[in-house]
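All protein chains but one are shown in place.
The block that comes next holds chain A.
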Amino acid sequence: MQETFLLPLIIALPLLGFVLLGLFGKRLGEPAAGWLASLLVLGSFLLGLVLLLQGGARWALPDWLPGIPFSLHLDNLSGVMLMVVTGVGFLIHVWAIGYMHGDPGYSRFFSYFNLFIAAMLVLILGDSLPVVFIGWEGVGLASYLLIGFWYHERINVDSARKAFIVNRIGDLGFLLAMGLLWSMFGTLSISELVEKVEAGGYSFTTLTLAGFFLLVGAMGKSAQVPLMVWLPDAMAGPTPVSALIHAATMVTAGVYLLVRHAFMLHDDAYLSGLIVLIGLLTAFYGALCSLGQWDIKRIVAYTTLSQLGFMFVAVGVGAYWVAIFHIVTHAFFKALMFMTSGSVIHALGGEQDVRKMGGMRKYLPATHLHGLIATFASGGLVPLAGFWSKDAILAYSFEYGPWLWFLMLLASVLAALYSIRWYVLVFWGEYRGKEHPHESPAVMLWPNHILMVGAIGVGFMGLPYVIDYKNFIEPFLTKAIGEFPHEKLPVFTEWVLILTSALVAIAALWWGFRFFQQKMPAWYERFQAAALQGFYVDALYNALLVNPAKGLAELLFGGDKGILAGFAGLGNLMGGLGSLLARLETGALRFYLAGFVLALVLLVGWGVLR
């Protein structure tokens, strides 16, 4: 592990792109701005690859804040993430050169896109938690800017704002985790925390709490139930954004954060159980919602939710390397699915309603192939990438408890169904719209070709041990995550599980392929109506949280004037200054009332919290 300034340079490249394109992008114009942005990301990829092959790297600026270094760390875990983010990120950048063609904000788009990559790299490479947090909120900012990219539409900026605010709920968890870890261990460097946690001498419950705070942070960023509401709305951004940020990379940051802190989680049955529960809920919620959507991007967005749930389950059952493995395969097939959707939207002049699609296999042959592979990979067809990582999650789930395996098998049936539904509605049947679909340009096809190869092939680096090939990724990752003992399943059981999940996936894909071509039966229509609304979670949150919060803001605002009136009253009592202060009295009953409520709140709060 070498100490080198090349490590911050990996981050500096896209950051430079952000600044340059932000200032001079308009003058560069199309397509130079897009290519510059893409090549800088490629530069980061290559530099990262070289450093990773040399065995990793570190870099630190000591005492950035008192006792807190600004430290970066490239090990196998962050290395894999780096490869995914810059590799897939580069492909999506290139694809966007075609997709964003003709947009008045072309260079602004690529500027933000590079900002995202830079922030994501800070998040991944950060060793000191405050540094991770810089990236953590940085990607949130980039996400906010890109969701609201077309900011003249109110719906877009509303969605962007919602994403930022919900993410900040998670960020509060992250902040509190830092507060607690600092007060426990006096350090925020992950590498030092590993040692201190191993050394012991602290209250185990307190560590659970710290883990819980981190989990809250991860839930916000990775859109887990109950903080998932921002992700579907985030589809208001341009499609490359959905592919890069809201599918392949940023939303997996929560999973990465938890895996990074596996040393805090693996002994903790309560916390792990909670993570499993959250993951399960998210996997099912996402899958069921996806089955009811009509907007092509919202379909895919909910499938992402479901897959993120799978990753959380993997973390919860202690299959840390599998969670990362699934991030990798998911990055390929989900990016492919999104970009295929984007190519279709592009071909249909911006149409996003799948009811006005269909039959695209005839018009867009290459894109159809991409879509087919994405569907199979996402649906878990053997031997595509998605199958192997999903299968590994199922195997570990079985170790955790056969009931969990069964539930996860159900969730993967749903995954097969929503994948094939997307495929059938878009590519099968007859075209139901009035546009003249045209295949995408080469700059959009080639990235998809490469992603397609990945969606087929990357799974082979993590084959189960019963198949006699080398599993490359498990030892590679556990070197960085840490070895946590677990009992391997007997060979026979493992084979049964593999065959079951393979056959179930095939059956589900086939059944879904037939089912979604028919006219929907009445029970499905009823289900769909609820699923379309995300089972009314948004409405519930508005009624229970958002509107009361706004109301309270109004009330407090009135009450604050009451404070002034209160001082005026005090002045009156004291006499001397009274006549002067009396001018301040508004006499409005509302203010006094609000002031009274405020005083009450204060008293209660003081009592509870002191």
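Keep in mind that, in the parts below, a residue touches a chain if its C-beta (ideal position, glycine included) is under 8 Å from a C-beta of that chain, and two chains touch if they have at least 3 such contacts; residues count from 1.
The rule we apply is simple: contacts and distances are computed from a predicted model.
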Choices "NADH-quinone oxidoreductase subunit 13", "Sigma-70 family RNA polymerase sigma factor", "Aspartate carbamoyltransferase regulatory chain" or "Acetyl-coenzyme A carboxylase carboxyl transferase subunit alpha" - which one is the UniProt name of the chain not shown: "NADH-quinone oxidoreductase subunit 13"
Contacting the left-out chain in the complete assembly, out of A:27, A:154 or A:434: A:154
Residue among A:6, A:39, A:169 or A:506 touching the omitted chain: A:169
Per the touch definition above, residue among A:14, A:79 or A:130 touching the missing chain: A:130
Contact set of chain A toward the excluded chain (per top definition): 22, 61, 63-67, 130, 133-134, 136-138, 141, 144-145, 148, 151-154, 157-158, 161, 164-165, 168-169, 171-172, 175-176, 178-180, 182-183, 549-550, 552-554, 556-557, 559-560, 563-564, 567, 571, 577, 580-581, 583-584, 602, 605-606, 609-610
